[in-house]
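Of the protein chains in this complex, all but one are displayed in their positions.
To keep things simple, chains are lettered A, B and C as they appear, and every chain counts its residues starting from 1.
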Amino acid sequence: MQVSRRQFFKICGAGLSGSSIALMGYSPTSALAEVRSYKLAHATETRNMCPYCSVSCGVLIYTTGDKSKNAKADIIHIEGDPDNPVNRGTLCPKGAGLLDMVKSPNRLKFPEVREPGSNEWKRISWDDALTRIAKHMKADRDANFIEKNKDGVTVNRWNTFGFLASSAANNETGYISHKVLRSLGAVAFDTQARI
Amino acid sequence: MIRNPKDLQRYNAEERANHWLVGICFILLALSGLAFFHPAFYPLTQLFGGGVWARILHPIIGALMMIAFVVMFFRFRALNQMTAADKEWLSRVGEMIDGNDHNMPEQGKYNGGQKAMFWAMSLCMLLLFVSGILLWRAYFSFPVDVVRLGAVVHAAIAAIMIAMIFVHVYAALWVRGTVRAMVYGTVTRAWAKQHHRAWYRQVTGKS
Amino acid sequence: MTNHWVDIKNADLIMVMGGNAAEAHPCGFKWVIEAKKDRKAKLVVVDPRFTRSAAVSDFYAPVRAGSDIAFLGGVINYLLTNDKIHHDYVKNYTNASFLINPDFKFEDGLFSGYNPEKRSYDKATWGYQMETVKGGDSFAKVDPTLQDPNCAFQLLKKHYSRYTPDMVSKVTGTPKESFLKICEMIAETAAPDKTMTICYALGWTQHSVGSQNIRTMAIIQTLLGNMGMAGGGINALRGHANVQGITDMCLYSENLPGYISAPTDADVDRKTYLEKRTPKPLRPNQMNFPQNFPKWFTSLQKAWYGNAATDKNDYGYEWLPKRDGAYDVLAIFERMHQGKMNGFVCQGFNPLASVSNKKKVGDALAKLKYLVVIDPLVTDTSEFWKNHGELNEVDASKIPTEVFRLPADCFAEDTGSFTNSGRVIQWHWKAADGPGESKGDIEIIATLFQKLKAMYAKDGGKLPDPILNLSWPHRIPTKPSSAELLMEISGKALGDVFDPKDKTKVIAKAGEQLAGFAQLRDDGSTSCGNWIYGGCWSQAGNLTARRDNSDPSGLGQTLLWGFAWPANRRIIYNRASCDLSGKPWDPKRTVIRWTGTAWAGNDIPDMRPDAAPDENVMPFIMTPEGVARLFAPGMADGPFSEHYEPFETPLDKNPFSPNNPKALNNPAARVYKGDMEVFGKAKDFPYVATTYRLVEHFHFWTKHSKLNAILQPEQFVEIGEELAKEKGIANGDRVKVRSNRGFIKAVAVVSKRIATLTIDGKKTHTVGIPIHWGFKGVTKPGFITNTLTPYVGDANSQTPEFKAFLVNIEKA
Partner (left out) sequence: MALQSLDIARRSATTTPAPGVRQTTEVAKLIDVSTCIGCKACQVACMEWNDIRDEVGSCTGVYDNPVDLSAKSWTVMRFAEVEEKGKLEWLIRKDGCMHCADPGCLKACPAPGAIIQYANGIVDFHQENCIGCGYCVTGCPFNIPRISKEDSKAYKCSLCSDRVAVGQAPACAKACPTGAIQFGSKEQMKDYAGKRVADLKSRGYDKAGLYDPPGVGGTHVMYVLHHADRPELYKGLPNDPGISPLVSLWKGIAKPVATVAMAAVALGSLFHYVMKGPNEVSKELEDEMEKEDAK
């Protein structure tokens, strides 16, 4: 009986006194208060531009790796370019969210075709896709190219084929697309800028 | 300790188990609760596997204790009705504490102090339970002001409760021969006759 | 933009109308806030909705969608009747004093020369009175006193005198006091040292009177003397990051790169073609810069056909296709709908979502033999054939179109240049490879072209010459680099180029990059893919990649950052920022000035550098008159603007010409058969609808970006409290919005921000419809809002009328 009383006493006492805690083998952890480590410390920075509106804000794209051969660059963060005189580092909700557009689950990864009447996509190779498209275009052009109009004036146009151009593509894309289109005789083309 | 077949049965096995279930729960709750109450006690969370486990276990143990306590409450409620003698006893509790119990009025199974303790604990348990529910964020969500009030009530009542349990435990230790009632279930006739004479008479039929 | 983004900070008053800069161009809008903070500038917003631009404005007024000309015409009237114009500027720098053909008339809502069958004008009477001077030159007659009843100024005054404040309020629904308050604020900037800038966007262009909306504002800015000034100008806040650049590359039928008007059937040969496009000056001593047209065109031909372009074959003039009519996007889909097209390529363009009347577009696509979609993302267009329930009710098995979907790299995976709205060309660098097998746009087009070229080389076919002779000087023919292409665009000397003043002096040696378009020649010795970009990659290297953002003038010109076309000029018409003697109207904001020997200052002068003020060379050098046009005969629908109702209007007559049903809507706008019939009438569709963007999304693009989907997850429409009450619609209810072309369902946002307007005595409600949802994306799926919109465009630009049409609304 005496023994059990002492045990009781001890347990109760332990709950009361901080000093006895050390005796019981516990000591407060010296939890270090560290901020989350800076995630861009060794990322590669590339200067680019937001593709959305025509403010064309400068952005800094951060990728993993240092461009060494075996380290695949993966985009991990995008923020405003403070040097750009227009946006001065700021971004709007669209620009600030560019990462999720670049990394969207809805990015296309390989060429696909949907055959006439089919209800599904089928993966094909680039070469197949472009060869099939080129064949379609040539057949169409050769069949419907208008060399002269009804007044006998040389017009050299192909208007059964159309093209809509992006307003978010580079100038160089726009230029080469235009050059190719007119060389084919295409006239039915327009750009997002119309709208 | 020498067992005597004539020792009086004070608590049966179920009652003892019930009591200790509540008691163990309470100890665990007090340890984990104190850990959250004051930084000095925080290391007690290690007993439970760290702060997160302590936070997870505390309300679960609390709920368990509440269930066990409710059973116990109904078990002992009838025996804890206050009588005139209890009030008389309570009014003279100072003498008792002073170590002079010779003139204390004759007591039944429980004295006025124990009964007062029973009701106080019941009230505290209820308050702890209700305020505890308010704080149990894993499953409940209440307006922040109610939660704040809950936290104050929970902490205050818990402190009171812990103090009362100290008194409860100390009283058991102080009054020699008491602890065995909750450990073995029996007390000596002498103990019964000295501390709970009316009960002694009732169970033995002697004067 | 005649000015540029940062220049907005130099304004004293910023007007946001026909746009919502805070939401559509937040980072550009920063300069509005800067003007407010640093110059104590005021911001005025006029919009059918209390937008987020309005939230930070000093004054807001509501206006009915589709009534902007009535509002702005009223401003012109206010400025003229209260004599709040910049007199010296108007007299000298505009065609106010020019005498107009006395046969020019405006009667009952129509200008002289209207042909109702063709829905177009014969502009014969819209010209200047001409006189032949000694030496045989023919010049326009002027009356410097501005008193001649046939001078442009008097005609202008007369035309807009009908736009009284009461009329304005009646037509636009803008409270008269609000209108007058705005007029007063605008009028203050008539002072020579005060400027107003206007930030507009698709809220003005997407109307059947889009171009005239902008022209009306241009008249105001000219009357106030705000053109060419720092903090002034007409600033179109354009759409995509490179919408300016792609417009400059002229990816559309009417023009060749650099806004060189493309040949039509009437241009039977190169000589005819050039003559029509090379104007003579209309006033003595004017620069008449378009006189250089043959140099630009010839250099383009050399860029395209290289050595195959010689003076013997008219530099390949015959190889250029001749246009026989309109091929704008509405015309293309009309042709497709009629079954006149077989193949179609969508390069980063989602027409099913972004062209009017989705049903018609979808039906048209289903008539194609093959469709090619090149895009980084899964577009709605690429799945036009797939059933998406009521969002896209089609039967795939009945659609015979073969659809190819090719993955393109996006901006981050690409090197090249973009041109921002302020005409600044900026270079950007690739950061990482695209996902999977994606390829760059250039590589896709180049590889496709190489395949076609090989087929024509091997098998022959119709007119293979332009294909086989197309200049393709790229190191990797299937993968031309952006650098190679920008050098070609900028221009190079094919032979030695000599100084025109000193024929012995070589200014560019054969093979060198040219310094600018001034060095272009029409004898085949230079090549230039786009003359206005001339000099952006000079012998000094790639100027678009310059990153020196120093701003010594404090005006935000940053002349060493990138390269602005033309000639790195940041503010166009900047000669007009000075008086006749060459002193700046506002010396505190000097853009350029005459130093006594040359024009110089904080910008590239928009003037011959040595043109002394007494030579009387006027600032608007791109016009043969040398001055700005208050009276503009080039417009399809009138030399002055006139209020016409949208094609779907809540009114049954035009309040400005109530007796002429022909003048209800823009009489010169093109409407196709079948489309006129599905215009809704006010009795069935009583509410004015307008579509728009939200700041949280970008068109149909960010619905694929989770971060943006989180910000605006679900399609909604906005209505005012009064309409909600009438229709028993509570905030957050699902509603169905119908036009005569289809319906959409969305959540109702009931707001105080959409005012109920009183138009012509009647209560008129507006339904606001944000556009960003579709059946593909990481947002909640939604309806394509262009299901609702009418298939009609502006008379000049054919930009569809997305901003004003009629709908009905009910609880879904």
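Rule of thumb we're sticking to: a residue touches a chain if its C-beta (ideal position, glycine included) is under 8 Å from a C-beta of that chain, and two chains touch if they have at least 3 such contacts.
All values reported here derive from a predicted model rather than from experimental measurement.
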Chains shown that the absent chain touches, full complex: A, B, C
Hidden-chain contact residue, picked from the options B:L79, B:L123 or B:A190: B:A190
Candidates C:L237, C:A353 or C:V749 - the one touching the absent chain: C:V749
Missing-partner contacts on subunit C, residue numbers: 22-23, 26-27, 29-30, 33-34, 36-37, 40, 50, 52-56, 58, 60, 695-696, 706-716, 730-733, 747-753, 778-780
Residues from subunit B at the interface with the omitted partner, ascending: 4, 6, 35-40, 42, 45, 50-52, 54-55, 97-99, 101, 135, 137-138, 144-145, 147-149, 151-152, 155-156, 159, 162-163, 166-167, 170, 173-177, 188-191, 193-195
Contacts of subunit A with the absent chain, listed as residue ranges: 12-13, 16-17, 28-29, 31-39, 77-80, 87, 89-93, 95-97, 99-100
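Throughout what follows, only the chains that are shown with their structure count from here on.
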Subunit A and subunit B: spacing of chain centres that average the CA atoms, whole Å: 64
Whole-Å gap separating subunit A and subunit C, where each centre is the average of the chain's CA atoms: 28
Cα-centroid distance, subunit B relative to subunit C, in whole angstrom: 84
Subunit C residues counted as touching two or more neighbouring chains: none
Shared-contact residues (touching 2 or more other chains) in subunit B: none
Subunit A residues within the subunit C interface of the complex: 44, 46-58, 61, 63, 72-75, 78, 83-88, 90-102, 104-119, 121, 126, 129-138, 140-142, 144-145, 147, 149, 151, 153-180, 182-195
